[in-house]
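Scroll down for the structure; my scribbles are underneath it.
Missing here is one protein chain; the remaining ones are kept as they sit in the complex.
Note that the chains are named A, B and C in the order they appear, and that numbering of residues resets to 1 at the start of each chain.
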């Protein structure tokens, strides 16, 4: 039997939650995609833009707006753009796990999955003594091995699946509870509209196109009481025109009341609290 | 000699028929596309959304609008999302055949074609004692073996071809009459505008884009007296923004008089009655 | 040294010529693309629509508008949709050559190039005693062998190249004059906006998108005094929504004065006359 989505009560009577997330891949995405890219300076520069220009611009914007974001950051980025990650932490944003070399989790290579998780944790520990509670797998693809390893390492939540409008808890293969899932809508991202590469060209779309999609998703999710999970990348959303899109999108959401802007961790904690309350109520 | 399209008289003096169809593939589409997807939870979640969130939302919408849809449903979905199919039947919608594992009909594999048909029928029989009259092949691709096997099993109609604006009757290879065809227009769907996957990325299009296409097809088909066959998928059209598109599309068609909203079966039965009347008239 | 484009004086002081062309491929395009398509009825139905529904609708439209089109038609279509080609001729449109099985001209297969040309000519001769003066190679790709064989067969013009805004004359490899070229602009077609296939999916674009492109090309070509060569396919432009686009495009061009609507042959003959006059003038 297919389970129903479980409605969530957002804090302060909010009708929806807006979660601004940034997958801060920098060059790691391109290095993982093709080892030859290590020598392709212009290809790498697409990712380098994310660190050099985009993150400072995004931090400036979030500061001006009084908003906190969640930065899913590969360990490679932590090691190679340490001062940018430091700035993210200094501004009080959430730093979360996103693998080490941005390798897509492959269920046929469990050792690689473990290595990506541990090296990613290690980089954050080494530089900042920081232990993330949140996780998003590279490419937002996941499998049961990932979920099990996340539980072993005490992660509170992950964010990869597209099967709900509300958070839910994964169930492991052996029936034990898995991490909380903060699901995505496939169209609430930036990559599909603003990223392209000469060897895999994709059309680029203007502000009106992206805003129409993002605003419709927002308005309907607010109507339905769901989670507005926006999946961005500094190397895309930090481009001049894409910053304008983000700016106008936030301005649009400000026109609505009862919108709760929150980090992944805050949302997962709200889910967890309601889950516990529901269990207590059921036990009474 | 190329035959002409045969005009149809729609009931109540209607100028066109609008047929809302939903290919309720759920995970079966992804499982069939690549066996490795069985372990890719985030890929499967795209299909799972169709069952978990989309079908209830679509049923709620159709109920509010007083509309009946036709749900082309693979046997796999009947077996794995039985309560969702039950809800479809309970609301009085048409349940129709869509293969078992969403395998595209391959003329080089007749045994597979037969197996898909029989296992699909069996699932509906086992769970609901139901025998569908309508059929749409997965991927809306078909061949003569499919048509012959449909006749053997007494199907009233199928819906795959794009060569007409009106229903017509297929002719089998041996000259016998085949099932009725309820043809499609290639642009009157949702997949090409709202579905994407990280391994086969497609651009996503906003409401204005889809509405312009759907409304133009509707208005012209109404002008021409044809069939407005809309081919949707819960996993696409049940996304927040896509529901808004469907809502506005229906609202747009409501502005026109003489529009007949009907299920596939109702349309096929009107065609069949006129075909019989024409034969009687010709025999007199 | 790169030659300059040679301006042409359009009849009656017109500022540009508009040439409406239809590549009436029907199923031949799909049969040539993949031999397996011979059994794929739904794929073939995309082409069949061009013959069954689209050509009658297009002829009706052109009649109402008092316009003549040029129908580049493969021999296969002449053999298999003879009554449709007959209707084209009966309405006084230009019938022109477009290969036999819609094989793309391959310079490594000269015998195939010859066969396509001769079988195409033969089909028109057999059915209608007709000898075309115009030619467009399938896929609008060409090579020197094609040009040479066209000259041998006395063709007046071909239409494949994208290197000019005005007609010009090809030069054969041995320096002799080749056929006249009626060049295209890559964006003045319908395929890239309105054709898609499940195995090679392309995004579909709405009326506003296509009209913006076509109207801008028209307005600029009128400003520049060039040839507005529109490359359509009945199986695309004969779809309900695409007919609306063509209707509105023509209505838009009607708002401008000094527009000469002409067939390929009429345009080629104007070029030929001016070319002769220029030679005479130069000889004096």
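Convention: contacts are C-beta pairs under 8 Å (C-beta built on N, C-alpha and C of every residue); 3 or more make two chains touch, one makes a residue touch a chain.
Quick caveat: nothing in here was measured; it's all calculated off a predicted structure.
K.L.:
What chains on display are touched by the one that is not shown?
P.N.:
So, taking every chain into account, the missing one touches A, C.
K.L.:
Decide which residue listed in C:160, C:180, C:241 or C:259 touches the omitted chain of the complex.
P.N.:
For the chain that is not drawn, the touching residue is C:160.
K.L.:
So one chain is hidden, and I want to know which residue out of C:87, C:114 or C:213 touches that hidden chain in the complete assembly.
P.N.:
C:213
K.L.:
Which one touches the absent chain: A:5, A:43 or A:143?
P.N.:
In the full complex, the listed residue that touches the missing chain is A:43.
K.L.:
Hey, which chain A residues sit against the chain that's not shown?
P.N.:
39-46, 48-49, 51-53, 56-57, 80-84, 194-196, 198, 201, 203-209, 239-241, 243-244
K.L.:
For chain C, which positions touch the chain that isn't shown here?
P.N.:
Those residues of chain C that touch the unshown chain are 1-5, 107, 137, 139-144, 147, 160-165, 183, 185-187, 192-193, 202-203, 205, 209, 212-213, 216-217, 219-221, 224, 226.
Definition applied: only the chains that are shown with their structure count from here on.
K.L.:
Rounded to a multiple of 5, how large is the rotation, in degrees, that superposes the C-alpha trace of chain A on chain B?
P.N.:
To bring chain A onto chain B, one rotates by 90 degrees.
K.L.:
What parts of chain C, by residue number, touch at least two of the other chains?
P.N.:
Residue numbers touching two or more other chains: 203.
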